[in-house]
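To start, the structure under review is shown below, and the notes come after it.
Of the protein chains in this complex, one is absent; all others appear in place.
Read from first to last, the chains carry the letters A and B; within each, the first residue is number 1.
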Amino acid sequence: MIELSQEDLNRVEKKNLFASGHRACGGCGQALAARLVVDAAGENTIALMATGCLEIFSTPYPDPSWRIPFLHSLFENCAAVASGVEAAYKALKKGPVNIIAQGGDGGTADIGFQCISGMFERGHDVLYVCYDNEAYMNTGVQRSSFTPLGAKTTTTPTGNRTRKKDLPQIAVDHRIPYVATATVDDYRDLQRKVKTALSIEGPKYLHILAPCPLGWGHPGDMTVMLCRLAKDTGLFPVFEVLHGKLMNVLKVPIKKPVEDYLKLQNRFRHLFKKGVPTATVAEIQEIADQNIERFNI
Amino acid sequence: MIEIRIHGRGGQGNVAAAELLAIAAFKDGKFAQAFPSFGAERVGAPVMAFVRIDDKKIRLREEVRFPDYLIVQDQYLLDTVPVLDGLKPNGMVLINADKRPEELGLKTTATVETIPGTEIAIEIIGRPIPNAIMIGAFCSLTGLVSLEAVQQAIMEKFPGSVGKNNVAALERAHEIIQKRKEHA
Partner (left out) sequence: MLKQIEGSHAVAEVVALCRPHVISAYPITPQTHIVEDLAGLVGERHLEAEFVNVESEFAAASVVLGASAAGARAYTATTSQGLLLMNEVIYCIAGMRLPIVMTCANRAISAPLNIWNDQQDSMTVRDAGWIQLFAEDNQEAADLHMQAFKIAEQISVPVMVCMDGFILTHAFEPVDIPDQKEVDDFLPPFQPKAMLDPRWPRGMGLYADPRFYMETRYILHRTLEKSTEAIKQVSADFAKAFGRESGGLIKTYKLEGADVVIVSLGSVVGTIKDLIDQMREEGKKVGLLQITSYRPFPRKELYDALRDKMKIVVLEKCISLGRGGILATDVRWSFPRAEKKDRAISSFIGGLGGKNITQDELRLMVERVEKEPVELDFIGLNKEIIAERDL
């Protein structure tokens, strides 16, 4: 593990390696996250990405936003492609170089699940960043395994009936050296985690909550606030797992009820009949309470 | 071109037998082609392997349907598999059997030879894998490939004591056949 000074870790990087002028929606959590991730990683980075919003809004020919080398192949193989890049650098005795694979819900947990599990299991020196916007946004807001309980999507019009797949836990269970979660409102924390991850050899997984104004149904200027509420309710625990040991859990002294978070998003509107919460809200509160207890938030 | 078909059960070293014959022919300066009849082989299932030997390059890719020679590594196959199909009328079939040819009651105009391959294998190699014996007897009977070439092939393919034991088995088979020829 490369020792980084506190100063290095805490510095907010603004290098504009993910240039403005891309075609994301206003307030897109993913675009913000991608910029923060790449700036934290620096120029000595190769970016891979799965098909999804990020690829579509950031790589249209002839105006891609990336000012570092990047490759997009398919929806489901980003982790395998990144494995190939890493193997090449090893075989050619080139580098060191940061290799960052990026995917959304589908590319990471569903159609891409096979490849990410393979990458973790084989131990490739790759940081995988998942931009979790809790549905297949690029294709029109269909549910994914990251869609939370109760959320309305085009394929769960009456509300999703399953809980989020716990990919950070699955990553931990693959015994990879570093797993972390983060949100786009806290620049410093997110960038610190990227730098920490890149200083460790082996597979790393960073799961970033990335609100989607279009898919979640909120104004673009609420992205940051929703991240805070996701944390304050306990619905999105923020933590690191270093070599299997849980650490740096973000504590929330004054917790907020889940309603405060749900009421601000159209995708949860159906959970309130004339302002009165339905039974599902209680189930969602239970999930939040379980998280609070599990992580001692 | 000479065509040989080897019948056996999975696990008896049929493919190895074919390959050894091919390597031996190659060492003798001939052209050889060997291949198994492919399938999802399980130990004990009937299998076939084919060998072609010629003085010029072999281009044919069919399975051997009209063999000049047959090697049958397991006498109990005679009841279940039509091993004799296509055998040339003046060909030869060599069977791993503890009986004499007449006792097998085979209906064929081809020459029938037998040798107790399994028993010899257990004695010399310690395992019931008769292929080295069968090949040894075959070489002796036909003179198609030289014994020395097969010995070398065995030592290359199976180094160490496995190779040595198989060569010993090969030589025993050769002795047995030579003795039979002398007495005949």
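Going forward, a residue touches a chain if its C-beta (ideal position, glycine included) is under 8 Å from a C-beta of that chain, and two chains touch if they have at least 3 such contacts.
From a predicted model like this one, the values you see are computed outputs, not experimental measurements.
Residue in contact with the omitted chain (choice from A:Gln30, A:Ser83 or A:Thr183): A:Ser83. Among A:Ala34, A:Leu48, A:Leu127 or A:Leu271, only A:Leu48 touches the chain left out of the display. From the options B:Ala32, B:Val150 or B:Val167, the residue with contact to the unseen chain in the full assembly is B:Ala32. Taking the whole complex into account, chain B touches the unshown chain at residues 18-19, 22-23, 26, 31-36, 38, 40, 58-63, 65. Interface residues of chain A facing the missing partner chain: 43-46, 48, 55-56, 59-62, 64, 66-74, 76-77, 80-92, 94, 97, 114-115, 117-118, 121-122.
FYI, only the chains that are shown with their structure count from here on.
One inter-chain figure worth recording: chain A and chain B are separated by 64 Å, centre to centre, where each centre is the mean of the chain's CA atoms.
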